[in-house]
Structures are given as C-alpha cells and as structure tokens.
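Excluded from the complex is one protein chain; the other protein chains are retained at their positions.
Just so it is clear, A and B label the chains in written order, and each chain counts residues from 1 on its own.
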Amino acid sequence: MRRKRNTGSLRSPRSLSEAVSDLNSKTIAELRDGFRAGHFSAREIAENFNAAVAGARTLNAYTLETPDDALAAADTADQARASGDLLPLSGIPIGIKDLFATRGVETTAGSKILAGFRPPYESTVTAKLRQAGAGMLGKLNMDEFAMGSSNETSAHGPVISPWRRKGSNVGLTPGGSSGGSAAAVAAQIAPGATGTDTGGSIRQPAAFAGIAGIKPTYGRCSRWGVVAFASSLDQAGPMAKTVRDCAILLEAMAGFDPKDSTSLDAPVPLWEANLSSDLRGKRVGIPREYRIEGVPDDVNRLWERGIEWLKDAGAVPVEISLPHTRYALPAYYIIAPAEASSNLARYDGVRYGLRERGPGGLDGMYSATREAGFGAEVKRRIMIGTYVLSAGFYDAYFTKAQKVRALIKQDFRKAFELCDVILTPTTPSAAFGIGETTDPLAMYLNDVFAVPASLAGLPAMSVPGACDKEGLPLGLHLIANELDEQMVLNAGLAIEERAGFTARPEKWW
Amino acid sequence: MVAVAELAAPFRIKGETGDWEVVVGLEVHAQIVSNAKLFSGAATAFGAEPNTQVSLIDAAMPGMLPVPNSACIRQAVRTGIALDAKINRWSRFDRKNYFYADLPQGYQISQLYHPLVGEGEIEILADEKDLSTAKRIGIERIHVEQDAGKLMHDQHPTLSYVDLNRCGVALMEIVSRPDMRSPAEAGAYLRKLRSILRYVGSCDGNMEEGSMRADVNVSVRKPGAGFGTRTETKNVNSVRFVMAVVEHEAKRQVELLESGGEVAQETRLFDPDKGVTRSLRSKEDAHDYRYFPDPDLLPLELDDGFLEECRSSLPELPDAKQKRYQQLGITPYNASVLTAEVETALWFDALLNAGAEPKQASNWVVAELFGALNRRGESIDHSPVTPAAASELLGLVANGTISGTIAKQVFEIMLESGEGAAHIVESRGLKQTSDTGAIDAEIDKILAANADKVEQYKGGKQQLFGFFVGQTMKAMAGKANPQVVNERLREKLGA
Partner (left out) sequence: MSVTSEQVRHIAKLARIGMSEAEIEALVPELNNILGWVEQLSEVNTEGVEPLTAVIDQKLRLRDDIVTEGEIRNEVLANAPEAQHGFFAVPKVIE
C-alpha cells in the first residue's frame, strides 16, 4: 500500500495505453455490462485503473493506493462470473474518499492528527460497496475533516485539478472537500468514487470537475464509520461520470443502518431501473433568490439553457421563491462549526492518532497535539464553533441559526407544493486557481447555491452542463423533496441527454 | 384529647452572630441496572479486566455513533413513577462538552434542556422514632446520561492510566430541590431514595462500589433570609459522609461569613480521613459546557404502552407497604423499620403470607430476628430461618403451645440446628403447661415460702406481684402459661 508502486507486473506500455484509453473512458454501467458480457475481465479493469492511478500521481488525488485490493476484488468478480454469482458491482473498482473508515487501511480524513490511524472497523457505506462486489483503488485526498471547498486544506497537500483554463497551465482546484474524488473521476483514474457532502462537498467539486455527483436525502446513507464533521448535515454520496453511474453506486451505498440513530428506515428504491428523462407532468421550480449579483454571465446563461432543456423534456418551469436563501450560508457557518467543534474534541492524542507532548500535563498534551495536528481552517472552524456554543452566545448564534434552518426547510416545503424539482446553478463560478482564494469568507461563498439543500436535508445533485469561456466545466444543480432522489436523477438525466457534455480534461499529467 | 408531640427543634448552626440555617440539595448519580451500556452494546458488569468492556463507541473512535438502550430508559421512567414524578413523553439528549482523559468523546451525552423526568417528591422521616420529623423533599428532575471511565494515578510515577470499562454505563441523575435543612434530613433522604431505587430494581444502591454517589450542595443563611451562595461537594459515596459533609460545610461557611469572608461558588471534594472538604483546583472555564442537542440522536418519544408497562411493572413501594402494615395493626415504628430495605420487606411479606399474625410477627422480626442476624453478622437474605419456619414458631406461641420465653430458646435452637420449631418443642418437651392443678401447686409452695412478702403485698406493695410471677415461672422452668399463672396468683392473693 505504499504510494510509489512498482508496476513491473503489468503488460507492455503499448497495449497498456490502449487498454487505458479504452477501459478508462467507460462508464460504470459500460464496465459492468461489458464485463458481464465477457468483453473484458474484471482483472483487466482493475489492472487498467491501477496503472492509471499510478500514472497520475502529479494530481495528488490519491493519498494511498490499494492496487492489491482492487485486484483481489477483481479476481473474486471473475470467479463469480464463471459461477454465476454476480453482485451488482462485481468487477467495478472505485476510489474511496479518505473520510470513510477502511479496516486496516490508513484513514486520515486529510489530517495530520490521524496520520497512521488504521481503523479496526469498516464504515457501513464502504462495507456495503464491498458486499456489492466493488474493489478499492485507494483512498482519495480531501479537505481536512471535510472542511473546505478547494481541497487546499489537506495535510497531504492540495489536489491539482486535471482541468486547466484554455491556454494556461495554472494549477486549478478541483473543488472540495471531495476534491480527490472529483479529480480522480474527471481524470479517469477511477470510474467512480465515494464522496461526502455537508455543505456542497460532493456537488461543488462535481461541478468544477465536469462530472455528476449526488447528495441523497439526509439519512439515506449510514454515517457509521464516516469520520464526523457536522452530524446533522454529513451525507455520503457517489461521484461518477454519468447520472446512471450515480444511481448504480447510490443503490449500493444507501440503506437503513441500525447502528446509526439518524439512519432513514426506508427501503432503497430501484433508482437505476426507474431512470427516466421523461419529465412530462413535472414542474421545475426556478428560485428567484438564486439570481445573485456578481455571478459570471456564463453561469446564468447555463441556467437558462438548463431550463430550456428541462422544458424540452416535458417539464413546466415555475418561478418560485425561497425567501431565506441568503441566510443559509451564515446559518450553516454557525451550525456546522458548532457541531464540528464537538465532534473533533475526540482528537486529543489519548487513544489514537497524533500525540504531542507539551508542558502542563494532560491539558498540555491536548493543546500541543491539537495545535500540531489540526490545520488552519479546521482550527478556525473549531474556534467559531466553540464560540457560538459558549455561554452567553448560544441563544444569539446557535439557537438563532437553528431557527433560520427551520425557516429554510419551511421555504422548501412550501416550494414543493408548487413544483417537483428545483433547478439552480451549482456554483457561482468555475474552478479557481490553487492559492487564489485566501479570504476564508470568499471561500465559503463557493457553496452559496449548495448549502440550502444541505440545511434542509434534501436530495440534490450536480450534473455537468457546459464549459465556460475558458473551457472549464459548469454544473447544473437539482433539488427535490425528501426521499425523491429519483426526481433529481431523472431531471439530471434529462439535462445530461440534452447538454451533450463530452468535454474531458486534456491529459497534461 | 391526645397531646400533640412538640415539633423537634429545627437544626441550627450556632454562630457568633446568631443562629444559622443550613440549606441542602442533593444530586445523586445512580448507575442503572442493565446488561449493556446506555449507548453501546458493551457489558456493564463491575470488576472486569481493564478495557475489556469497551466498544468502539465507548472508545470514541472516528465515525462512531450512539444508539440508546431501551432498558436504561425504562428503568429511569420506572424510577420517576416511583418518585411520583412527571414523566416527559418527549425529551432530548444534549452534549456536555469538556476535556478529560476519562471522557473519550470530549463530551458526555446527557439531558439538560428537556430531561426524561420532571418534578416529583419523596417522603422522609428525619428521625425514625419521631413522627413529627416527617417531611416531603421535592425532586426537581431526573435525567439519563453516560458515566465516564476511570483514571488511575498511582500505578506509574509519571503516567495516569485510563480504563474505559465504566465509560458509557447509564446513569440516572436525580436532582432534589434544596428542601433539606439538616444533616439528618440529608441522610434520611439519601437512605429513602436508595431504598426506593432498590425496591424498583433500577439501581443496586451500592455506594461503596460507586453505583450510587452524591453531590452535596450546601449553603447557609440566617433563618428567614434568601438563599446564600452554595458549594458543591462531589462524589460523596456514603450516607455517613454525606451527613458529615453537610455538617462540616455548614460550619465552615458560617465561620467564613462571620469573619467577613464570602462563600465562593465552587466545587469541593470530601476527604473522609480528615473529615474536611477542600476546594478543587479552580477551573474557571470548567463551567462552560456549551450544551447543545446531540445531532447524532433524535428526540426521545415515549408512547402510552411503554409508560403503562413501566407503571404496572412496579412492585409495592415502601410508603404503600408501610401504610398497609400499619393497617394490619403494626406500629408505625415497626412498619418503617420493616419497609426500610426491600429485602426485609419481601421477607416479612413472605412471613405474613405464611400465616403469621402481623403485630406479633412484626415485633418478633424487629426484636428477635434482627437481633440474631446482627449477632451472627448475616443479612436477612441469608437468614438461617425461613419465613415459613418463623411462621411455624410464631404460631406455636399464638396458640399457647409455648410461652414467649420458651420461644426465644426454641429460636436459638432453630438457628443452630436448622430444625423446625414444632419438632424442637416436641423432642425437647418444651410445651408450656396451662394445667391449673400443677400451677396452683407451685403457687402455693411459693406463697408459703414467702409469707412475709405476701404480707407486704397485701399491705400495699403492689410491685411484688411480679416477684411472685417470676418465682412461679422459674419453679416451672418457664413452661407455665404466664396468663394462667397471673390469673391464679391474683385469685390466691385476693388482688
């Protein structure tokens, strides 16, 4: 499981690059169907992606490569094909965001404070993926403790997006916090990946990377074994090239878990089988509050095209109002840090992870450990969270934010009486350069469109719409009512079919 | 008209500037009896090897989540019902955030804003022998929370050791209103509370083992004034110590105030060896626990079926049992002694069920059985004499087969040999006689031998009657029926 891996056991470069350009570009659905039809073996798929992973280290998308794991799962899949015991994801290797505990495999959540931590347990979501036959290509880089929108806060160094502006070689961010996941899928060094979304951390990087990503209804995916950031907001979800691929992965990831008290006790729908881009009879809500000043024309123009595409699919656009939209980000930046400040208290050097000695006995150890182990953004958010919960400020900040959250959820409830799905841009801009955004507040504003759906616990997804003037992807964002992932997937499919987004980053790495 | 007993004088600390009243509130942490912990499936049994009863949740590994144990909730609800308290169908868990090595999560899951149980009350008797000391002590609330682990400081010169076995065990925190006014009341409250918990079966009340501990809040004031500043003395683990803390703290505060000082609102620890309380190292920020609703849990909602099951599962509680015993003719004092501990009460119930006459049985248990058990250092659970055997013995006295005096002898033999009462009486020929002929013959001998005393008796010394009874009983080796002896003596002495 070391980073720089010897690939001497693989085939010759020429046939490898053929295999690479062939299998890498396939969707999960294509890989699955092709494997089942016998066009190629699971081992070929795994070897292909392992090689791709090893050849793309410049991107820093993976913090840990696990080629043996992918190969072992592939061999099991090949045997299963022979014996007829195929599982839904037999033959499919995927990348796992380093926020998911993987038994015996280092899990760091992008942080120095968990360096060397090998969990003696597997997260429910990744266990389910394994039970569905999937293999693991490696652990994917991410913003530290999922706090960030650019993958620049990782203790493993930033992820460099495979995308570049036309005629520029400035390193861009892939978005965050699931930056590694987005970059890997976009660079085709994973056919799909798991991400988590607390305030846009699946959807925003998906938009920046020109791929699809869905955050399901809160509670759909178990949080057991997912390193907690903000408990009432965290949700696991898939990131892949297409809507269908997301549906396939989400079906395997979702489901009731009795070990998680916030897990939804509801059956997992057959999202893939029920995919339909026929939106006749559906109303698509266009919220006026998402038209914000200062957003580039490209973004709003794509939004208009998105409305046309959905109309073409049979939907009727309806103007709606979500009056408390502008308060969503500030409310989020009270609630999420507050929960995080408490969730991250366990990182104290006592039972696992980093321990630093400092003067002052036990308290000195705590302070020294957390000083050395946490990055600046994490510290900032813990400080904010501690402050807004502290005596004298709790009512004014935290309780107030919870009330605003209730109003935002109410906004959506009322809106869904008038429409079935809501369409907005995913992000207020395309990907920006690494190191370009130094003001934390400016960074937070990246999630202005994504955060309301997080606060309301609603299913939401981003699908690639078009590239902007500089050739960078822009995404369209769909939100539906609780438990109605099918609606966002279907609307996403309708857009995907009409957008004809085929752009891929040119390989420079 | 019956004379009303004078109310006992209220407890006062005598200071230089006058009398001071002490105000006491108790917060009791009681470990809930259950197989598994409150939010994890690890075992709760006492005394296991370190860190063997620890789940990933208890160790606060990344990504772990709490799931509540229904039995723990049930025991807290049953306790609330037993304390006549309001059960809150809707309650919520909050996180209490602070850093300590025995608290892996960096927070304790507790209930601040919306506890499971609301206001209730307990009736206490500060002095068992004085009914006028009866008082109602209010319960403010009961909530459910996690216990912490254990830190050990004396195993290593520079390190402390952490054992998380106890971490996550369910606790009930029972908060009283500040209604107590003396060490005796505090002691009586704690004893009564413990008794009720043991009746209910929700906590074993074992203070030495730490399954029940008290935080003692004490303040002083001049009678009639408002509440003074209180101190909190934490983790006191016996009734005796609680009473000592009240006394010591009250005196300390009076001295402090009378010398011009101020009582600091602080946390203190009791040192049982020195008999004093001392201030814990001042932790200014220890009080900012930043409570907020635990986002890993949903609100707790209890339905009618659950509450009904809790209610109907309760046994007869001490106060009700005491009233019932009194209705059967048992004295208030005896009734209170018999119901003080659930084991005793259950034993006594069995004795009544075996047919014993309540008044006689109660006197015998309190005087004879307790005496014997104390002497032998045994608890009633391990009584060598069963309720059925005791009932047989008492029956022999009731139907006149043996006298009370002989019964004592028989009881001793029962304790040693384990034989039944009837068998002992039969095989050792201990039946008492009511044969007036034999009794008359003995009486005549006694009176003849003590003619002088007979004269004195007839001359007015009434108390000599007892002498004659005693002599007659002695001559008949205690086997004479005392009532018959009395009757015949009266007749012969012409009294």
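Couple of notes before you dig in:
In this section, a contact is a pair of C-beta atoms (placed from the backbone, for glycine too) under 8 Å apart; a residue touches a chain by one contact, two chains touch by 3 or more.
It should be emphasised that the depicted structure is a prediction, and the values quoted were computed from it without experimental measurement.
Only one residue from A:S277, A:S341 or A:N481 touches the chain missing from this view: A:S341. When the whole complex is considered, the residue among A:Y290, A:Y397 or A:F449 that touches the unshown chain is A:Y397. Of the options A:P93, A:G349 or A:P452, the residue whose C-beta touches the omitted chain is A:G349. Of the candidate positions A:F49, A:F100, A:F117 or A:F208, contact with the unshown chain belongs to A:F117. Of the listed residues A:A61, A:C221, A:L264 or A:I495, the one in contact with the hidden chain in the full complex is A:L264.
Taking the complete complex into account, residues 116-120, 217-219, 232-233, 258, 261-262, 264-265, 324, 327, 330-331, 333-334, 341, 345, 348-355, 357-358, 361-368, 370-371, 374, 379-380, 382-384, 386-388, 390, 393, 396-397, 399-407, 409, 439-441, 456-457, 482 of chain A touch the chain not shown. Annotation for chain B: contacts to the undisplayed chain at residues 34-36, 40-43, 49-57, 59, 67-73, 92, 99, 101, 151-153, 155-164, 269, 280, 285, 288, 290, 293, 295, 297-301.
Following the convention adopted for this analysis, only the chains that are shown with their structure count from here on.
The distance from the centre of chain A to the centre of chain B, with each centre set as the mean of the Cα atoms, comes to 59 Å. For chain B in complex with chain A, the residues that touch the partner chain are 56, 59-68, 95, 97, 99-101, 104-107, 160, 162, 287-288, 290-292, 295-298. The touching residues of chain A, counted against chain B in their complex, run 101, 107, 109, 114, 117, 119-121, 123, 223-228, 230-232, 258-262, 338-339, 341-342, 344-346, 348, 350-352, 362-363, 366, 386, 389-391, 394, 398.
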